[in-house]
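Heads up, one of the protein chains got dropped from this complex, but the rest are sitting where they should.
By written order: A and B. Residues from 1 in each chain.
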Amino acid sequence: MADSQVAGRSITELKDPLRPRFSWFTDRWIAISFLTPTMALLVFITVFPLVWSLYLSFTDWSVIRDANTAPTWIGTQNYADLLMNRRTWERFVVTGQFVVPSVTIELVLGFGIAMLLNRKFNGRGVIMTMLLIPMMLSPIVVALFWRFMMQGEGVLNYYVVNLFGSDPVLWLTDRWVAPWSLVLVDVWMWTPFMMLISLAGLSAVPKYLYEAAAVDRASGWFRFRHITLPMVAPLLLIAVIFRTMDAYKLFDQALVLTGGGPGRFTQTASLYLYDLAFGQFRTGEASALGYIMLIVIIALANLFIRALNSIKATE
Amino acid sequence: MTAQRQTLIQKIGFWFTLGLVIFFFMFPLYWIFVSSIKTRAEVISRVPTYIPFVQFQPTLDNYSAILVGGARESETGVRTSADLSEFRNRLVNSVIIAGASTALAVSLGTLTAYAISRFRIPAESDLMFFILSTRMLPPVVVLIPIFLLFSNLQLRDSYFGIVMLYTTVNLPFVVWMMKGFFDEIPVEYEEAAMIDGYSRLEAIWKIVIPEAIPAMAATAVFSAIVAWNEFVFVNLLNRTNANTVPPYLNSIIGVGAVEWGRLAAGSVVFVIPIVIFTFLVRNYLLRGVTFGAVRR
Partner (left out) sequence: MAEVRLKNVTKRFGGAVVAVSELNLDIADGEFLVLLGPSGCGKTTTLRMVAGLERATTGEIFIGERSVNDLEPGDRDIAFVFQFYALYPHLTVWDNISFPLRAQNLSSSEVAQRVQQVAKQLRIEHILKRRPNHLPSGEQQRVALGRAMVRQPQVFLMDEPLTNLDASLRADMRVELKHLQQELGTTMLYVTHDQIEAMSMSHRIAVMHLGVLQQVDTPLDIYNNPRTLFVAKFIGSPPMNTLDCHAEGNRLRGLTGDFEVTLSAEYAHWLRNTPEVVFGIRAEDIRLLDAGAADVDTQGVVTVREPLGDETVYRVDVGEHHLMVKTSPRQVFRAGENVGLAFNHERIHLFDRATGQVV
């Protein structure tokens, strides 16, 4: 063919504008090389251990006791033991008692604050960044300091006693108060996240819709219900999904704050799992519980995603 | 009521509510900060004090103990001077580990997101759901097998192991966010470049990546926060080497009388890099949040 080259490509290629510049072949190569490292990591570090864990869940292996022996297969006994045991269900109830109030309060509070911030005023940028700090702290630090403040003679009780004249509150050791203390700390830490997402959604609502409502003399309630809420709802739902998944998984804060106590009144499923695995070293049984937890959250997530899709479908 | 009086009431209400909100979120933070400049006795005193110089004498002892180390062993229950510079070691480790895993997660994740967005990948939505689902795993579930895996592969107590782990943890988020972002960028830019003679790789490097930098910055912030603050895995896996600050902060509380002042100082020092990072990128955060989530 022609000898002359332009920019390293033969002149015949350049002459034909319809011929795609990018050959299917090199693109395929690029796609593969872009995807492989990520998928390799994901598969290796998540799928592989999961499969292993699944296997373990059918054994009575203990990482301490049986470190050098092969696991003994016991079939579904672990699952049966767990599911029959009332204690297991109690753990899930405790988890629910934590997740539902936390996420609900975070949603309402975060959205409310976002509505407050959704206007121009001096110092908005600084205030917003300040309000995001709780989210940025290490959960351990947060838990440790709330524990400090919630001590019998800590700051909180100082005001409870001196300002309100009542007895000191047993924030972390009273069986009725302790679960709510957990909720309080989680709300403190994660409301900013809901606020951020809500703010993003609110700022995307076109201003002229509100103006039309003003011309039509719409009430504040109408504006909220028919303009704000429908437009922000999908984004909020996604935030709720993420936050629910995370609250369900919650572990480090609870461990530091109450360790599951008093007794077992704040022992969520995650904490129970930790205890089984690294407290009692019943590895096989712990794996089984882990899988039960996984199935629960996948089912929940599915429900949420379906709700999300049905909302999106009506638009 | 006149219009002016009504807006005044509205204004007062607004600032009052905002004030309450700020108080609720900032009080613990202020408490941590103020604790970091108190002496041991002051910190655990019954009566809380807030204003330095007026209500108590501030001190930088906690900070120097944490950062500088030195021969401070007059107080009981305090770690030896060798341990006092442990914080610095851990801080350096945190920077290395969080930095490396964030960089890795953002670069790999961005490339993957690009590939999924631009090329026809089989079972694309299933693939995306799979990637998302890895985030649904309670870490405790994965804890045991990871522990075993890393033990068998001699990856415990190593930088490499933990960096790989954090990268994997952050990848799903990066991929989801960046894919949504790439979906919004018209393909025409790259096609124009390629018609001009650039190869696809060149087009990506010269055109797509520069466009993507704000979104990458936003995802980097979220990934960095996760890696920076992670506790459970690093506490379990890296007991003797290559460990980060969070387990150290937790261990302070376990040694006899709790060194709240030192804990506070450590926490303040530890959170500052993240705050700075976030403040620098704050404008991208709002945008970064909606990409990938709102796709009409």
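Simple rule for what comes next: contacts are C-beta pairs under 8 Å (C-beta built on N, C-alpha and C of every residue); 3 or more make two chains touch, one makes a residue touch a chain.
Bear in mind the structure is a predicted one, so any value in this text is a computation, not a measurement.
Shown chains touched by the hidden one, complex as a whole: A.
Touching the chain that is not shown, out of A:Gly152, A:Pro230 or A:Gly279: A:Pro230 (per the contact rule at the top). Note that of A:Val51, A:Leu83, A:Ala214 or A:Ile295, the residue touching the chain absent from this view is A:Ala214. Those residues of chain A that touch the chain absent from the view are 206, 208-209, 211-218, 226-227, 230-231, 315.
Just so it is clear, only the chains that are shown with their structure count from here on.
As a whole-number value, the distance joining the C-alpha centres of chain A and chain B reads 15 Å. Those residues of chain B that touch chain A in the complex are listed here as 14, 17-18, 21-22, 24-26, 28-29, 31-32, 35, 46-48, 108-109, 111-112, 114-116, 119, 121, 131, 133-149, 164-165, 167-168, 171-172, 175, 194-195, 197, 199-201, 225, 228-229, 231-232, 236, 245-246, 249-250, 253, 258, 260, 263-264, 267, 270-271, 274-275, 278-279, 282, 285-287, 289-290, 293-294, 296. Those residues of chain A lying in contact with chain B across their complex are 6-7, 9, 14, 17, 21-22, 26-28, 30-31, 34-35, 37-39, 41-42, 44-46, 48-50, 52-53, 56, 63, 113, 116, 125, 127-142, 144-146, 148-149, 153, 155, 158, 188, 191-192, 196-197, 199-201, 203-204, 234-235, 238, 245, 248-249, 251-252, 256, 269-270, 273-274, 277-278, 283, 286-287, 290-291, 293-294, 297-298, 301, 315.
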